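Excluded from the complex is one protein chain; the other protein chains are retained at their positions.
Order as written gives the chain letters A, B and C; numbering starts at 1 within each chain.
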Amino acid sequence: MNGQAFRRAGGQIIDRTKPLRFRFDGKPYEGFAGDTLASALMANGVRLLGRSFKYHRPRGLMAIGSDEPNALITVRRDGNTEPNTRATMIELYDGLEATSQNAWPSLRFDLGAVSNAVSPMIPAGFYYKTFMGPTRHAWMFYEALIRRAAGLGFASREPDASSYSKMNAHAEVVIVGAGEAGLREAHAAGQTGVRVILIDEAAQPGGWLLRERDHSSIAPLIAAVREMPNVTILSRTTAFGVYDGLQVAAVERIQDHLPIVNARAPRQRLWLIRAQRIVLAAGAIEQPLLFEGNDRPGVMMAGAARGYINQFGAAPGSRVVIATNNDTGYQTAFDFAAAGLPVTAILDARDAAPEPLADEARALNIAVVARASIQRTVYSGALRGVVADVAGKSAQYDCDVVAMSGGWAPAVHLSTHLGGKPAFEETRGMFLPAALPSGISCVGAMTGEGLPKMSVAASSAERAFVDFQNDVTIKDVKLAHREGYRSVEHLKRYTTLGMGTDQGKTANIAGLSTMAALTGQPIAATGTTTFRPPYTPVSIGALGGLETGEHLRPLRRTPIQDWHEANGGLMAVSGLWKRPKGYPKPGEDILAAQIREARMVREAVGIVDVSTLGKIEVQGPDAAEFLDRIYCSPVKNLKIGRSRYGVMLREDGVVMDDGTLARLGANHYYVTTTTAQAAKVLAHMEYHAQVTWPELRVSIISVSDQFGAIAVAGPQSQRLLARLAGADAFDDATFPYPSLKSISFGGVEVRVLRASYSGERAYELHVPAAYALSLWEALLEAGAKPYGVEAMAILRIEKGHVAGPEIDGRTTPADLGLAKLVRMDKEFIGRRMLQRPGIADASRPSLVGLAPVDEASRIRSGAQITLTDVGKSAPMIGHVTSSCFSPVKGHPIALALISNAAEMRDKIVFARYPLRNETVAVRVVSAVFYDAEGARLHV
Amino acid sequence: MHILLLLLSMTSRYSAFRLFREALSAQKGWTPAWADAEPKSGYDAIIIGGGGHGLATAYYLAKLHGLRNVAVLEKGWIGGGNTGRNTTIIRSNYLLPQNAQFYEHCLKLWENLSLDLNFNVMFSQRGVLNLANSDAQMDAYARRGNAMRLSGIDSELLERDQVRRMVPHMDFSERARFPIYGGLLQKRGGTARHDAVAWGYARAASAFGVDIIQKCEVTGFRMADGRITGVETTRGFIGAERVGMAVAGHTSQVAAMAGLKLPIESQVLQAFVSEALKPFLDTVVTFGAGHFYISQSDKGGLVFGGDLDFYNSYASRGNMPMVEDVASAAMSLFPSLGPLRLLRSWGGIMDMTMDGSPIIGLTPVDNLYLNGGWCYGGFKATPGSGWVFAHTIATGTPHPLNAPFSLDRFETGRLIDDKGSGPYPWLH
Amino acid sequence: MSDFRLRAEACLGAGAPPRSFGSLVHITERSPVFALEIAGFGAPNDGDVAHFQAALGAAPPAPGAVARGPAAEVLSVGPNRWIAIADTPMHFPPSENFAVTDLSSARGCFLLSGAKASTVLAKGTSVDLDPTVFTAGSVIVTRIGHFSAVVWRPSDGDGFAVLVSRSYARSFYDWVILASAEFG
Partner (left out) sequence: MLIPCPHCGARDHAEFAYSGDAGLSRPAPDAADSVWLDYVYQRNNASGDHVELWHHIYGCRQYIAVSRNLRTHEISGAQFASKPRAES
């Protein structure tokens, strides 16, 4: 321990009875409870905290709050690494580990600082002017170097171990900022009895007043607000954005300050607060003065210096020069004096020093010098003094701290998030909130109240820093001006002014004022750049909340899912579901399994879980009429008890989905959709029922979750089912293909569809989901074996049934060989757009089958079809949509969409897969590979 | 003579040598990158919109078609539209041949752009990796990758392990809701510095004599006999022989001034940038299943985004639900992102068309040309878009590369729907 | 074989027992639960109301309200749409003006109670759950995280009843556990 040499008396926030140990760059230090990392380092006399972005200039503390541009630190904790954290916002806890950034090999001796030496060669935007040659690949070389030099801290690649949470909250009044102004608002609103939420990013309420030597005056107000049960105070919570509908988004740092982290509790919490009224009381941000070397460690904001002394008893140095252009600098001088720290002089830029403040200063033996502004700092390893211009003459003052105040800029940020721009008020010299949306108001320092008039001194010091973090100097602003980047937005982007982690909180005003002076435009016309959320950077973890990792999306489960998982189903993602690809036996791979399973269906019987199908009940006097308009295929003539295949289009004539329609009663239909389109089809039907034809009396209810569905397919399906529910029920005479019948299985009514996807005799059992697993087990017990979605795909490809890869959002019924289903003599969704010339064009790709010329060759989905097998590039006439090895054919087969399909029939073309260097000669054949007559349905 | 030319070019050209020379004179010898022009009474061609597309169009009109009496009218500051707010991904990995051919032409222009413009647009061919999270997606990417290869465009289909070697810090654990199956990689894809594109084209166009006029909003068209005679602007009437519109998110508005109604809706898309970090990710990654994509800028910020906000807007800003969605996808793909911080978020106005592809070509008004409907993907098109649009304006007929992107394709049914989402622009 | 009986499974099967997080959050599945959705083709007339009342023991509740009959709770879930919930099967005789759909298998019903139950839900829904706003007699159909849910306050006891679609039930349960983890 090297003692806290710069700890002084006072410090209203720290608890000297509670020393805390911490490390900075590996070196141990001690601070007190209540300290921030910044104040503790200051108390320990550590002045060098970081290196700047571009020139690697040594930097120290500049501010005391979230506006800090320089002191960016990496904190490591419990295996987590948090780079770019402002030392001013890190509350000290025992064992804190912090390291500096952007310096190598060490903060004190940083090789990167050579960029400072060559800085004349690398002004703003230099990279736009070079690194272009000699060849066009040159940039890739230079870029690698530049990227290594750029960036601030290192990001860990280890998974974040913390958890994050989210809270939706509601309050009649939300107040941002718990300074005096916000507290008063909270108190007033609280008295009306409504719910009030008061947000402040600091550890405790009080705001600016806490920086005063004596802040006891605010204590009663704080206590009164705390006592109000209807007022919630959120401390350590940054309101980072205002969004539509009077929503305040904020992030609460729940555990970052705690010595021991509760792993179960969230580290941070995202608050989404809905208000009837938002009051912004965000205060003001002190601005720097412009002089050569104003970025040196030891040069800091006058207001911040007060805070370190008064709140933490930490001395920024041992001898201070105050440089100010407003009255607030004097308070800083008094605080230094009160702490026993000598004040060399107050350099006041104004023509006359203010009375009685100046008198008060002189009484304390402080020299007050009017018409004085710093020209440059004297720095060698540490700050030694300043050279000032005093009424035209040069004078030197010794010091190791410069406390500067360039005035206070209201923190207008949140007032502009909904699109307003702040207005420049000439008389006060500041940008103030303007054009506020209804429901939002501003109070306190944010409106300029209590702030001194602001006057930005233009500076001729070329190497005065405007943006400390991004190393933008007056010279850069001048260069931007010279080169025509004069709009503030161009200035920002060309020089990177205000684009750092502090978003120019202490830079933008000086930058735009300098540009205004150069162009001769008034500041009002120059304007600000756009303020955007977040107000201060917010962790991505907090924004992501609970919905990460496995919770990114819900996982939908069929009622039979547990069984698949427990019985060897190889599960694969399918949209929001996971479905069994197949059930490989020990030693069997999935390819073998799917072929075995497909054979089983063709030869005997198999069962597959198709619960993921969408299912919709359409009821009402106009149900038939409604569905007739929804499907392009015929609906109205469907008899009660019968079912049929149906196709529906989007209004642009493209196929949207296909499925089964069954008529349960005169006014009652049961329809299925594909798994992938279920939600879309439901919304589509609701749209047309509610918006297009509200006069139709129809009700549309999703029963996707009400019914589990099991397809029982294969020549032995009838026999199998008869065993469970009696042979009579499955008599072809009373239960023909295709139809729907309600049949009791084990005491439960099951909707049985005689429909077939495989081409074999098949039944789909739609059973109330609670009973689906039990029915599945009964089927197994009766001798059935399961098959998965891969076998299902084989079966449908052999039959030439289209599915997702063919119904890809571009294909029309004709493209898919479904033209004969379309009833142009009725009105339906999509009819009119089918009649466009481009839709009728024969060159549109349409469905065909492909068989390999050499039967051993595999045809892959995603292969492109060409007429030739030579040449790296070749015109494509279509592509393979689906493919498999066909057990019935004994060779690979595929479905494809190709141009001029009719002409191409029986021709040999090439399925090319250059991604794997494969070319397969294939013959264009019918898309139906198996049982074109449909005889198997009745076997 | 030659030496004189060389010396002349040395004075205005950008180079390392020049930077060095300027260092000796305190950078005082630089001149404006482009001349801030006052409007003349008339031009041979006026381009509305000083984004990348408008500026590129002017540049190619001057350079390739000898049309130099040209003005670009920009209502704000050049590059301040979507050019200035996009996530800068450049690729030509499209599925449909019309798109692939057009975007490949663009990509080829990108590869020479810095040298052509003598302005470093920092085109970085760091690769674009599209992750696949299911077998079906692998097949879809195979289809795309094969089509690309057969069109002479580079692409590679990666297996899970290959993806893992490229970007090991993505979530390859059991916890992943959407496991990574593999991906489609286009190595020649990458990113470029968006602002530099606007500035570089402006400077190069200006050097040819093109007038770049900022703070000049077009408020109407003056027409006679079904032809445009000029435009009304906030800086007065300006005559024009022909007019090209390249106003992205405001396409419907400007076209409406000429009586046109378009198959476009303007939606908001947000984008995000993190605090600057040392190198973390050296390629562009897109994560379709999570609706998320990410890259790292040269400054060190992670630049990322996701879906549209899904509502029409002209406000250039979005709302929290999409911020949360994007962040949760970010965390899910890169579980180490949690402690890293979002620095800034913003929005842009997307001119979403009814088939997700742009419209570049003729309009029902004789000498009025349309370039718009770029959706969220027009930055990568910038050079090629300007190139074909210049051709179309100069010759009065579309180039074969942009002929398919005609306005009348909606009427004829010859749509270019790469995503297959149909006439619901917010779904593209 | 044909004399077998099918067995009903709760939504979560056997895999998800009731859970408690300290004394702050409790979650259990209510099972069995029976649900009917009743959709009117228009606003119900007097006869319809009587029919409804006779079938369920309660008149159709107004938007956002819960009506309680002797056996069933009737929840308003949309304009002229209601879901009736009961512990035993219900019978709604056919009617010209109503479409009736059995959803007993379609929904999982969870009971969430404890001092932090409302906090847990507020992590997912943006609806104001303050008891003065979301009163005992009200029901909402809302979004909780990625889930669509019907939420109401059961008449007996504290907390919330939540209906979610069956296929999402396990994920929802997992989400509640995740959201409750900090409490126990």
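Rule of thumb we're sticking to: a residue touches a chain if its C-beta (ideal position, glycine included) is under 8 Å from a C-beta of that chain, and two chains touch if they have at least 3 such contacts.
Worth saying up front: this structure is predicted, and the values here are computed from it rather than measured.
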Missing chain -> touching shown chains A, B, C
From C:18, C:42 or C:131, the answer for touching the chain not displayed is C:42
Filtering A:419, A:450 or A:665 for touch with the omitted chain leaves A:419
Which of B:156, B:217, B:241 or B:265 touches the missing chain? It is B:265
Among listed residues A:691, A:733, A:870 or A:935, the absent chain is touched only by A:691
Hidden partner sits against subunit A at residues 244-246, 274, 418-419, 437, 651-652, 683, 686-687, 689-692, 694-695, 827, 831-833
Omitted-chain footprint on subunit B covers residues 250, 252-253, 256, 261-266, 310-315, 319, 321, 354, 410-411, 423-426
Note that subunit C touches the chain not displayed via residues 40, 42-44, 60, 62-64, 77-81, 126-127, 140-143, 148
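What we mean here is this: only the chains that are shown with their structure count from here on.
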Rounded to the nearest Å, the gap separating the Cα centres of subunit B and subunit C is 49
Cα centroid separation, subunit A vs subunit B, in Å, comes to 22
Between subunit A and subunit C, the Cα-mean centres are separated in Å by 32
Subunit B contacts subunit A in the complex at 14-16, 18-20, 22-24, 26-28, 30-36, 76-77, 79-80, 84, 97, 111-112, 114-115, 118-120, 122-125, 133-136, 138-147, 149-152, 155-157, 168-169, 171, 175-179, 193, 195-196, 199-200, 214, 274-280, 282, 289-290, 296, 298-300, 315-317, 319-320, 323-332, 335-346, 409, 411-415, 417, 419-423
Within their complex, subunit C touches subunit A through residues 1-2, 4-10, 13, 15, 32, 37, 39, 41-42, 96, 99, 101-107, 119, 122-128, 130, 133, 145-147, 165-172, 174-175, 178-179, 181-182
Listed in rising order, subunit A residues that touch subunit B in their complex are 53, 80-84, 120-123, 126-133, 136, 139-140, 143, 146-148, 150-160, 162, 164, 166, 241, 243-244, 247, 249, 270, 272, 417-419, 462, 475, 479, 482-487, 489-490, 493-494, 496, 499-501, 503, 530, 532-534, 537-541, 543-545, 547-553, 555, 572-574, 650-654, 656, 804-805, 808-810, 833, 836-839, 841, 860-864, 866, 872-874, 876, 879-880, 912-916
